[in-house]
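The full complex has more chains than appear here; those shown keep their coordinates.
Chain lettering (A, B and C) follows the sequence in which the chains are written, and residue indices restart at 1 in each chain.
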């Protein structure tokens, strides 16, 4: 029955209102993007993954999940291939900041006092921070000063032991894990019909100099659009990642939103 | 196979790129909201419906559907009950304008030259227009002047004959068709498990004076949040509406995007 | 004697201050545009009419009239012919929103607590709403939460009986009443020397499909720039309209701003 859904927007308003108006139930907002993810995956990976993490975490801690942000900040060449690539569809920084500011303030108006932003797209990170800062400032101007916001990117919950297990040949670093083992394994575990591993292109991890150039230099990005090869991805690795990240996020939110 | 999906974000980028780069394939962008829709329906009705219209139309004319806008402009008391209601989660006008401007420009960068905005939330209408105007202006500054954009709200394709059939006791007008027969019937036809018609509240059509008041006067909005009673909604009416609107939109786009 | 003028800006400040500082006297702000109105009328019809309505209403209820907004939002093809037409001189949405926000806040600083926005240009409607919302928000941040704002477009006060009398051959709808019988009759009653009815062009009511196209398609707008023929306009109809609208607005404001 939808009235029991963890997805806030699947609830009729009286059910939602009953849950949130006293401020104890947290709301999780997935922030994604529409971004190329190689030849073997669709372009909404960064929406699907944080939505699923948010759903699992919400089930576990009794939270709600807000509608996801379906577009995000511009892809960076050294972490997403670059915003010059076909398919990648991005917002200006100010737009993302404003949208997040607005939505946080609206949830606070409903009574929500515990918010968790579940980021699925690396490049969103700093604009999320600015959106939060502006929202909290305006809420204070309006007399609301007890909203607490946790921000996280799910991959930051993968601990070193898991990394060692998943990347036996060495970990390339999260920045170039774009369309690589992490995301592909998660997609294989969650949405296998959307992964075409046979189309994935094997290539050495992308290697960038210690600086950026604008406009981006197309030759720096592998032709596939991925920054490390997804060939070693597997459904099993995906399940391990799901497990470790969900547990980590659940613990984090139990710590920050106790009782 | 996902690579055949009409949903642009379900495609790997090479498939998307192959479809759009010459500019003939239209892209349809559903624009919704998170807004209370009475006791009997969830709060993402205005996302679900335009996404489904867009999907059906895209299947029919060989178009693509972009990720939906999941948040929209503030609910207006006389067309959506008012933005003071719990659950309704809205953007400032400038935010919606900027988001739409950004996304249109990105699709144009990919090569898209035919865009259709499929609106599911009445209050978005004028901010969509402004977003288009700014996008086309900036595209012209960048040397692109051949993008054509169609904007529509699906209910405008319900013709008088259909209205007479669906509202035998008289049509209350689209403005107060908020959570009423139109939307509820469509949801019954498409997502029946999300409709709790037994929880719907019968009430006379909301009646407003010929002016607005701010801050909104809560007593003007029926307690249910709907502006007309959904009790006469039915799956069959939903199918009729689906049919007439899809056909109308398909015809419109065939006219505007020929060949 | 000017110190008795209903026009706020015609008063020396001590007279204005004495009237407004306790908050009971309403102020009416006419919001117009500079927009083509066919071959037979000037381009400030949307300023002249709301100024005159505001003046008559203010005389009747003891209110003041603020200086009008002389420019408005972009003309929409299906309600004003389109913003591509010569002479039409419009603001971006954000500009109109900001100007209205600023002015409302200033009147509130003076002590005004009752504001009525008298709109004369259909396309302004939603940007007026956003301007009000931002103004009330910022006033609340500054500790002022007792400002009440009524918004109206004068034509919404024409009742069905009057419509039947004025449009014996059927009412085309307010949206295409651009430069048609309504506005032309009012101008004939108020500023006959500015109306050149002999230059008006007879044409069938403009007929649009149930969607918009951008950039506008010039062939959709009648060559005259009007959307329905003004040929049936008359001074007498203008007097009837003046009467019914002024009475309606006076009643509305007496209801909303009692005592």
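Following the convention adopted for this analysis, a contact is a pair of C-beta atoms (placed from the backbone, for glycine too) under 8 Å apart; a residue touches a chain by one contact, two chains touch by 3 or more.
What you see is a predicted model, and the numbers here were worked out from it, not measured in a lab.
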Report summary line: Assembly check, 3 identical chains modelled here, expected copies in whole complex 6
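Here is the rule we use: only the chains that are shown with their structure count from here on.
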Query raised in the report: Copies chain A, chain B: same or different interface, half of numbers shared as the threshold?
Result: same
Report summary line: chain A to chain B, mean C-alpha position gap in Å, rounds to 26
Query raised in the report: Approximately how many whole Å separate the CA-defined centres of chain A and chain C?
Result: 47
Query raised in the report: What are the residue numbers in chain B that touch two or more other chains?
Result: 92, 94
Report summary line: Seen from chain B, its contact residues with chain C in the complex are 73-74, 76, 83, 92-94, 97, 123, 125-127, 129-130, 132-134, 136, 148-152, 156-157, 209-215, 248, 252, 255-256
Query raised in the report: In the complex formed with chain A, which residues of chain B make contact?
Result: 2-3, 5, 8-14, 16-17, 20-21, 34, 36-44, 47, 66-71, 85-92, 94-95, 98-99, 102-103, 106-107, 110-111, 193-194, 196, 199, 225
Report summary line: Residue set of chain C touching chain A in the complex reads 137, 140-141
